[in-house]
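One chain of protein is taken out of this complex; the other chains stay put.
In order of appearance the chains are A, B, C, D and E, and numbering begins at 1 in each one.
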Amino acid sequence: MKTLYVADIRENQLVDGLFLVATKNQGVSRGGNSYLTLKLIDRSGEIEGRVWERADDLGRGFERNDFVRVRGQATLYQGKIQIRVQDVARVDGSKIVAADFLPQGVFDPDAMLAEVQTILRGIKNPHLLALAEACFADEALMQLLKCAPGAKTIHHPYLSGLLEHSLSLLKLILKVVDNYRGIDVDLLLIGGFLHDIGKVYEFSFDRAIDYTDAGQLLGHLIMEVELVTRKIDMIPEFPAELALLVKHLLVSHHGAYEFGSPKLPQTLEAVILHSLDDLDGKIQAIQSLPEREPGSKWTAFHRAYGRSFYRGSGEKTETEK
Amino acid sequence: MKTLYVADIRENQLVDGLFLVATKNQGVSRGGNSYLTLKLIDRSGEIEGRVWERADDLGRGFERNDFVRVRGQATLYQGKIQIRVQDVARVDGSKIVAADFLPQGVFDPDAMLAEVQTILRGIKNPHLLALAEACFADEALMQLLKCAPGAKTIHHPYLSGLLEHSLSLLKLILKVVDNYRGIDVDLLLIGGFLHDIGKVYEFSFDRAIDYTDAGQLLGHLIMEVELVTRKIDMIPEFPAELALLVKHLLVSHHGAYEFGSPKLPQTLEAVILHSLDDLDGKIQAIQSLPEREPGSKWTAFHRAYGRSFYRGSGEKTETEK
Amino acid sequence: MKTLYVADIRENQLVDGLFLVATKNQGVSRGGNSYLTLKLIDRSGEIEGRVWERADDLGRGFERNDFVRVRGQATLYQGKIQIRVQDVARVDGSKIVAADFLPQGVFDPDAMLAEVQTILRGIKNPHLLALAEACFADEALMQLLKCAPGAKTIHHPYLSGLLEHSLSLLKLILKVVDNYRGIDVDLLLIGGFLHDIGKVYEFSFDRAIDYTDAGQLLGHLIMEVELVTRKIDMIPEFPAELALLVKHLLVSHHGAYEFGSPKLPQTLEAVILHSLDDLDGKIQAIQSLPEREPGSKWTAFHRAYGRSFYRGSGEKTETEK
Amino acid sequence: MKTLYVADIRENQLVDGLFLVATKNQGVSRGGNSYLTLKLIDRSGEIEGRVWERADDLGRGFERNDFVRVRGQATLYQGKIQIRVQDVARVDGSKIVAADFLPQGVFDPDAMLAEVQTILRGIKNPHLLALAEACFADEALMQLLKCAPGAKTIHHPYLSGLLEHSLSLLKLILKVVDNYRGIDVDLLLIGGFLHDIGKVYEFSFDRAIDYTDAGQLLGHLIMEVELVTRKIDMIPEFPAELALLVKHLLVSHHGAYEFGSPKLPQTLEAVILHSLDDLDGKIQAIQSLPEREPGSKWTAFHRAYGRSFYRGSGEKTETEK
Amino acid sequence: MKTLYVADIRENQLVDGLFLVATKNQGVSRGGNSYLTLKLIDRSGEIEGRVWERADDLGRGFERNDFVRVRGQATLYQGKIQIRVQDVARVDGSKIVAADFLPQGVFDPDAMLAEVQTILRGIKNPHLLALAEACFADEALMQLLKCAPGAKTIHHPYLSGLLEHSLSLLKLILKVVDNYRGIDVDLLLIGGFLHDIGKVYEFSFDRAIDYTDAGQLLGHLIMEVELVTRKIDMIPEFPAELALLVKHLLVSHHGAYEFGSPKLPQTLEAVILHSLDDLDGKIQAIQSLPEREPGSKWTAFHRAYGRSFYRGSGEKTETEK
Partner (left out) sequence: MKTLYVADIRENQLVDGLFLVATKNQGVSRGGNSYLTLKLIDRSGEIEGRVWERADDLGRGFERNDFVRVRGQATLYQGKIQIRVQDVARVDGSKIVAADFLPQGVFDPDAMLAEVQTILRGIKNPHLLALAEACFADEALMQLLKCAPGAKTIHHPYLSGLLEHSLSLLKLILKVVDNYRGIDVDLLLIGGFLHDIGKVYEFSFDRAIDYTDAGQLLGHLIMEVELVTRKIDMIPEFPAELALLVKHLLVSHHGAYEFGSPKLPQTLEAVILHSLDDLDGKIQAIQSLPEREPGSKWTAFHRAYGRSFYRGSGEKTETEK
């Protein structure tokens, strides 16, 4: 069991803990001896490890992407903490809890799922309700949903991020529809629940968050159409037009061809779903950005949005004293 | 005073009413006689008028864009009602109520303005509150705001449409911020109130909704920066950073360079304002679209959005019997 | 049964035939009498019909999109043939053969399907062969495939056009792969067969070629993924990676996001399929373009390609005499 | 006072001079000792400094962006001159002349401003002349104008670069209008003078040329509209249409939406101003590019223009001998 | 010889003149009689002609694009002058002066050519001078140059427009280079002279200004490279690098790939040539635009530039009285 996290390691501390080997490189010192440079990570961050002794020997015992037990001492080098490794050995992956090694959202997945279910069980349309229940009854799906991240990097890029985003979106939908007449709220809610559910297959998230081959070649949008097709096929008398409307929400929710939607939103609900999905993701992403440098009024540059964001001096809305 | 509207004219009815001359063309019949073809409009629609007798004579008495009193008889021609005009004469514009001739929103402008004021007076930041009050105190501005349309064609294209859109947006902002932490709601509210206020100068709306020269050469975004600059210049001790944040909301609210924003949204509030402004306009626009043809499941094509919208058969969410 | 085609009607001929009413407009003559202007179509072209007598009476008996029996006489008006209609009456649609009213390709659908099957039965991979056979065994699908058009307007826009395009593409694939090593021909062939098969649901083609609601809201690409998912689900031990590769061919075959592919081609076979599909469509489309005007060296303007094509004087490659 | 410039430092020279600390990094040598790596800059260039002794001690006395007095010796390391620093200490910024530390244009700012004023005082339109004089009378503005750079990197990126560009543009305008009839030269001159004047607020240029917060959030275009609005508001009887034309020149002078102009040039003068502004900047930028490598016929790559420029062999237009 | 121009025809006037038949359509009147509707053009404008009698007979004697002698009477119909044609007959094209039928610039071609030659003979580089002289010595080329239009519609779209544009550009170059150092003026002048010379082959301009097949398939840019290649091949010892620089000016002068330049401007001179060429064309085009409607402050919409231009009230720079 993991008890020591990277973020807690201090100068000169004796280290004995479990880490994931993110990179492993062999070098040869001026003196002609082999050494190993390791990048060791867990959910709290990353740290460099150096193996100066028995490097060839120890190096044969593990590879990149292995979990390892590392013993050594923390030292300061060029202003950074690193571990001088005395011993390192592979650990059986089955003894590992993934959540120790990947960033995890702050909310409890079971509680979030319960809240999602409560909202969706408020759906009045019996067919859409049946579709929601068919998903809830699929335990493998629910297990994945509780763990899956919202993205690799853009927004909610941590375990349970998908569920957090979905729940936030459902609550946002309920508020927004309250401001207008004539919106099919049941349809919007099922769309909010299912619009990203293919991400449970798009990403692998056992060691690091990465795209699966299917995620790369098909994408979550296609895979959730497949999922929904199979679920609806098993619900008796599901109206054909309603199935069409649900699937249209999925295929159009990126809002534009260049973002991978093969169809533009062509119903009022599809327009709203795209808009609120986009907004919820952006709010989370912008609020999570680190500062450009300590004390800066600006965030770090966000690649996908092509800009930094201004946070201000913190006194912007203060009353004059 | 206007008592007869285009939409109420029936076949064979005797016509005596006030209209705006939208187009006026002279023709010559096979028999060599002059006649006039008029397009007459009021806020309820448009109708063709034909002057077969004394055309030269009557034609000298008015021009395109004049208000006229028309007398004649409604007849059916090629499946459409037209007026065979017996008499037509220019009417003094000062006797005209513009709202009779331009489409008018369904909500009461005074009530909407009151609601806007109530919301903005909930602002806690004293500087932003002072800015709101400075605008409310500008009576000429408030008069224009009560009348101005939201656009020429895209969304809310009718008298008081700007106010209707602003109010809807303010209410939407209040709901949405409730779903998140860390958003400066005062800033968002002042942005929601001011983001389109330059449209009172961008459009002329005394006879038809059209762009003014200033609207075409500068645009509402620039003109509202000028307005806000002048207002803030007169508020003592308005913090410079806060002024910057307010103006940034205005200049970035179109969200992209190609839509005429010289700067991209670079604060969380600017991102949210752009998103909700866009959404509110789209919902109104899509819900107002006519059907493609009577009974169609599809709306007419929307030019700016480049598509039709699917409304469905009306039974899409019905419970099975 | 239809015996008379629009293209065969000559000046002064007595007309008695079955047509589809494409448009129906009522007019009123100077003399105050109603008349009807009809656009009558069949697979050979369109002709105008005018009903000058008993227009109200006859007009009540049919609507746009009805099949009608028309009797009258062909006359020349402003350089064009039109029919002065004496009698027109609705005909029961069940007595109509659709192929009489829609343009039909020149090749025999049964012979083309047989050729397609022969090619696909040459596939060596047993799973892909099983997938092909599963499609052949679906008789409803095969019936639709024999009739469906290749497009509404762009290329192969006529009955059986989809099958003609698919067969041409399969033959092209066989030739091209012969020029290279290392291409998975079985995969390419199944992709060539299935890449557009969703068009059987994307278009309606009983009266005119038009998009279905599902075609508009989902598109053929999504619908053929659904079809293939269902077929593969029923084939035992179909390898997961192979299923992924087949579906990737479908979702990427438009080659670019802006053409509605949610994923870019990411396998060699996907790149080739997109390229040859595009080429085969373009060759058919360009060769089918009419001349700009009689005798012109240039074709009419092709909207989707944004240009006319130069056909030359016809003597371009002639040997000098 | 600064007497020693980076560009003048030679191998083995004893160094004693004032520099700006551009970066400051701490390292630890193999032997476990701290050392500092500094990037020291002045207007003539940059040089590396290494503090090998008393690094911790000296390092506490200054930070990045401080001005420091450095004593040490110049040495050659890996083909480059660097300073082995014996002593380094912060210097009070008030004793510093900014122009010593930032690149400075080659022309005298006072002489350039005088020339600009002479040209603008040739304006015949009394209102535009009054606007020019109102700007000249604003001493704070004139001080900034004499110092401000033309840009951060693209063109004229040095102190007084804005004035140099403005003067060059005014002279170019005078020449070009001479080639045509019907151009309003007074309007063009005022546009040439004011089109970039907001850059005095867009950039900070006391230590390095960088964007201000206002420059990033509003941009010079918006800020110069504010400036001109305030100036015009104070000129009695300034014609409204003329104000509109002046401001239109400002808001449209980038020529395209994607370059941050919220309106396209819609007057002849706006078209000309954009074209000549762009040309003058490009000529300066291209002529200032360094060679790709010593002796190359090509310049270094220009990022914003996306290309290198060919300068040729220097004999391109030589007469044959 | 042509003595009567369209623009001079008045109501009720007897007409006898030469015109070009731009369109010729046959109609049948209600009474069953054939009539002809002609569009007749000359350089001053276009007028409709109607042949009510002997239409079949007269119509056989000429076709579209023929020159014809027309006799008849001018009458007013629906507010427009048209000709009731009594007689119309084809005229031998050899008796026609093209300049009577196509719009012609206002400047004398011979005088313009002389001025162009004077400017170019100021070139000091002997190779470039030799290239200019080789062009002047090509009489067929000079004849075409004196007549060719500057474009079909965009700018200088009239006979001798190409020469007018080239001369204006040369004079502009001389002024602009005076504002800068280090520009190769000889190179710019030869570029200004040759950059559009391929238009003499790109357009046909004997009856109407239209693209030739070569103009459509290759374009003036390619054809002038061919021309210059042939000329340079015949000049002894023309330096290879100089030839490259001249041709680079030609291939890059549209300034961007999307405007048909296969290479971007990569020399200072190429950048300047593109910029001034573009500016000169735009000034001519904008100044030539008609008003949107009589008295409007706005011009008609310019398709290629995607906007109207504001001309103002005419009092914009007036002194207050």
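Methods note: contacts are C-beta pairs under 8 Å (C-beta built on N, C-alpha and C of every residue); 3 or more make two chains touch, one makes a residue touch a chain.
Note that the structure is a prediction, hence the values are computed from the model and not measured.
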{"item": "In the full complex, displayed partners of the excluded chain", "value": "A, C, D, E"}
{"item": "Per the touch definition above, residue among C:33, C:153 or C:266 touching the missing chain", "value": "C:266"}
{"item": "Full-complex contact with the absent chain, from A:217, A:270 or A:283", "value": "A:217"}
{"item": "Identified contact with the non-displayed chain, of C:14, C:279 or C:304", "value": "C:279"}
{"item": "Residue among E:111, E:137, E:217 or E:304 touching the omitted chain", "value": "E:217"}
{"item": "Those residues of chain D which, in the complete complex, touch the missing chain", "value": "76-79, 297, 310"}
{"item": "For chain A, residues in touch with the removed chain", "value": "25-28, 213, 216-217"}
{"item": "Absent-chain interface as seen on chain C, which is shown", "value": "125-128, 168, 171-172, 175-176, 178-180, 182-184, 186-187, 237, 239, 241-242, 245, 248, 264, 266-268, 271-272, 275-276, 278-279, 282-283, 286-287, 306-313, 315-320"}
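Please note the rule applied: only the chains that are shown with their structure count from here on.
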{"item": "Most widely separated chain from chain D, with each centre as the mean of CA atoms", "value": "C"}
{"item": "Chain pair among A-D, B-D or A-B whose interface repeats that of D-E, sharing over half of the contact pairs by residue number", "value": "A-B"}
{"item": "Approximate Å spacing (C-alpha centroids) for the pair chain A, chain B", "value": "44"}
{"item": "Length of the line joining the C-alpha centres of chain C and chain D, rounded to whole Å", "value": "62"}
{"item": "Touching two or more other chains - residues of chain A", "value": "241, 245, 248, 266-267, 310"}
{"item": "Chain contact graph, described as a line, ring, star, complete graph or other shape", "value": "other"}
{"item": "Interchain pairs in contact, sorted by label", "value": "A-B, A-C, A-D, B-C, B-D, B-E, C-E, D-E"}
